[in-house]
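The complex appears here minus one protein chain, its other protein chains still in place.
The chains carry the letters A, B and C, assigned in the order they are written, with residues numbered from 1 in each.
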Amino acid sequence: MAPDFQQLLPQAHIHLSWIVFGKPLFQYHSGMAYEQLKQTVFDVNIALQKSGLVVLTWGNASGVDRTAGVMAIKPSGVKYDKLAASDIVVLEIATGKVIEGTARPSSDTPTHLYLYQQFPNIGGVVHTHSQYATTFAQAHREIPCLGTTHADHFYGTVPCTRELTAAEIQTEYELNTGKVIVERFRTDKIDPDDVPGVLVASHAPFVWGATAQKALENAIALESIALMQLGAYQLNPEIRAVPQVLLDKHFKRKHGPGAYYGQK
Amino acid sequence: MAPDFQQLLPQAHIHLSWIVFGKPLFQYHSGMAYEQLKQTVFDVNIALQKSGLVVLTWGNASGVDRTAGVMAIKPSGVKYDKLAASDIVVLEIATGKVIEGTARPSSDTPTHLYLYQQFPNIGGVVHTHSQYATTFAQAHREIPCLGTTHADHFYGTVPCTRELTAAEIQTEYELNTGKVIVERFRTDKIDPDDVPGVLVASHAPFVWGATAQKALENAIALESIALMQLGAYQLNPEIRAVPQVLLDKHFKRKHGPGAYYGQK
Amino acid sequence: MAPDFQQLLPQAHIHLSWIVFGKPLFQYHSGMAYEQLKQTVFDVNIALQKSGLVVLTWGNASGVDRTAGVMAIKPSGVKYDKLAASDIVVLEIATGKVIEGTARPSSDTPTHLYLYQQFPNIGGVVHTHSQYATTFAQAHREIPCLGTTHADHFYGTVPCTRELTAAEIQTEYELNTGKVIVERFRTDKIDPDDVPGVLVASHAPFVWGATAQKALENAIALESIALMQLGAYQLNPEIRAVPQVLLDKHFKRKHGPGAYYGQK
Partner (left out) sequence: MAPDFQQLLPQAHIHLSWIVFGKPLFQYHSGMAYEQLKQTVFDVNIALQKSGLVVLTWGNASGVDRTAGVMAIKPSGVKYDKLAASDIVVLEIATGKVIEGTARPSSDTPTHLYLYQQFPNIGGVVHTHSQYATTFAQAHREIPCLGTTHADHFYGTVPCTRELTAAEIQTEYELNTGKVIVERFRTDKIDPDDVPGVLVASHAPFVWGATAQKALENAIALESIALMQLGAYQLNPEIRAVPQVLLDKHFKRKHGPGAYYGQK
């Protein structure tokens, strides 16, 4: 009697990849392989909407499976109350090719992809037009660290990019948005693992983290920080960033080998 | 035996109109013809209230059936928790004559009617006293485009009307409110399909769209934009409107033949 | 057999009053006469709490039965989630004597009583520390009419009282709070029926209306107006009150014999 492969491999899928110098030159995926990743990205998109950071459809969250070399992201312009986990689109990080999903992915997909390609440790990206962070982006103002709320999430100033040139806007706008972000971090030698977010000038924040959930938490933190910064400047226009020692203390209390915040 | 017309035409209604040079000179309606329009306008009024844009009864939404030449609007001063779809009032756009409904229509009805008469492509109008947009109206300040949130909904500055004269206030106030809006768009050659909203000086915003639902979304966007604008001016009084190329990119990403935002 | 008075007069109560020159010199009440008034005042207090105008227990609403010469008010310092209609305290307007209820009435009772005594047409008073109206009270800034939202509820500037003297604070503080309010209206010949609210300097707003419900609506309006005023001054420090003709139009659209807002 022939073996019942259905029973032996009820959730089988094939994933082949040929990786050369750390870059996948060839990948093949089959089956519904990314249920868990899609569920996570769905959950974070829903949590993002409930957080109040997103008005209408102005926002999206993505997450990755680095081993598989794929990213999952919200479909474009779909209202949150119509969204299902099965609508989440899965793409190859290296090529941007859609692997799973029939919907068109978020129009910001090239920005997300570029960030994952260039910042190798990040596992999630959240984009919002949250009101106070976007206020800073529209004013072309970076957010220096004025207190421990900031230091707990961002190890120093949250930078603001330069404006895109006309050419960068007209062709491959979303990819170029990713490029000016990375340029800003490279130029000033900012470590994206330490400062997990940026304000895109005249646009809005992109925020990331080790996971999609962490990216969401950093986006929530950034919005709160921005609101407080605006008021602090009104109360005391002379206020300056906290000393490095306080920044070290708070960031390292929560991150890295010496962290002692939270449960072991 | 005589035919049972009741059975043959259980939901019959008669609609006659005589249209000359695009203007309806004569219209006749009978029966309960506008259930769907009334339901849509009811739904948008309820969504408007849930959006937080409306305090007390300071707001109303309307929608049209251009084929039938009619507008449906919230009754005047009725609390949202008492409102039923059957309370929605239907009027002829051309004449303002009530066709269906026993309640008095919104006191702002002449403004809505005039906007539908003069802006032939719009399908819905939302009026609110939403707090930040009204703040700009009270300060007599237009809202230039400072970022992509704005550019996604309004293709350029959201204008502010001139103040009405004493005579315009004393006689046919609500009609004249419509007239100063249209005057503002005509004088500066602003296309109401591209800039679907306005601030009426010393009053509040009127916002529109291709449908009542789109008008609501634009009203939500306007409120968010206004809040962010107020903060951006505080952070950077020198901030100026974004370049035309960014405005083009974002507006056209969502509108017109080249749009690539959302699902096909 | 003796008549069954219980059955004949199941809800009997006795109310005697001897009124001379419009003032009640003697009043006698018996029984549970004020169920409806207490329910109304309870309902408005609960609606006040739900409106978001009240933090902790910083607020109270009262209402009157002018025929009976009584006022009903929230008990002092009771949390809203513990409040029952039966806790509402009923007092004689003329004397402040408690007629019904075992709880201590709101500490602001003498202010409410004085307002009812001096402003004969008002039927409800709401006191809050709502955030933006209180901001103006703390800044000793009146609120001129900058737009139609204001004009719909307040026929002109919402005034701010002078500060109380040390003697006025030390003795009969709450009564004197009422007195500086009335003084402000008398001195500037402001009609309390047209301008149903005031900011008490260094304290917070008192707002009234023809009924307790109307007083609540005016308190909600005042808070919204205050928030918008603060922003309007930031956008345009030169902004001045709207012309009298717009004030007339909007206030009279909603109030008095020529009103055409709402349902007949």
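The criterion applied here is as follows: a residue touches a chain if its C-beta (ideal position, glycine included) is under 8 Å from a C-beta of that chain, and two chains touch if they have at least 3 such contacts.
Owing to the predicted nature of the structure, the values given are computational and were not obtained by experimental measurement.
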Omitted chain - touching chains that are shown: A, C
Residue in contact with the excluded chain [from C:S51, C:T111, C:T134 or C:T161]: C:T134
Contact with the hidden chain (one of A:A85, A:A166, A:A210 or A:V242): A:V242
Hidden partner chain, residues of chain C it touches: 55-56, 58, 75-78, 103-104, 107, 129, 131-132, 134-141, 163-164, 166, 169-170, 173, 202-204, 230, 233-234
Those residues of chain A which, in the complete complex, touch the missing chain: 146-149, 152, 217, 220-221, 224, 227-229, 231-236, 239, 242-243, 245-246, 249, 253, 260-264
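Here is the rule we use: only the chains that are shown with their structure count from here on.
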Proportion of interface numbers common to chain B and chain C (over half same, under half different): different
Of all residues in chain A, the ones touching two or more other chains: none
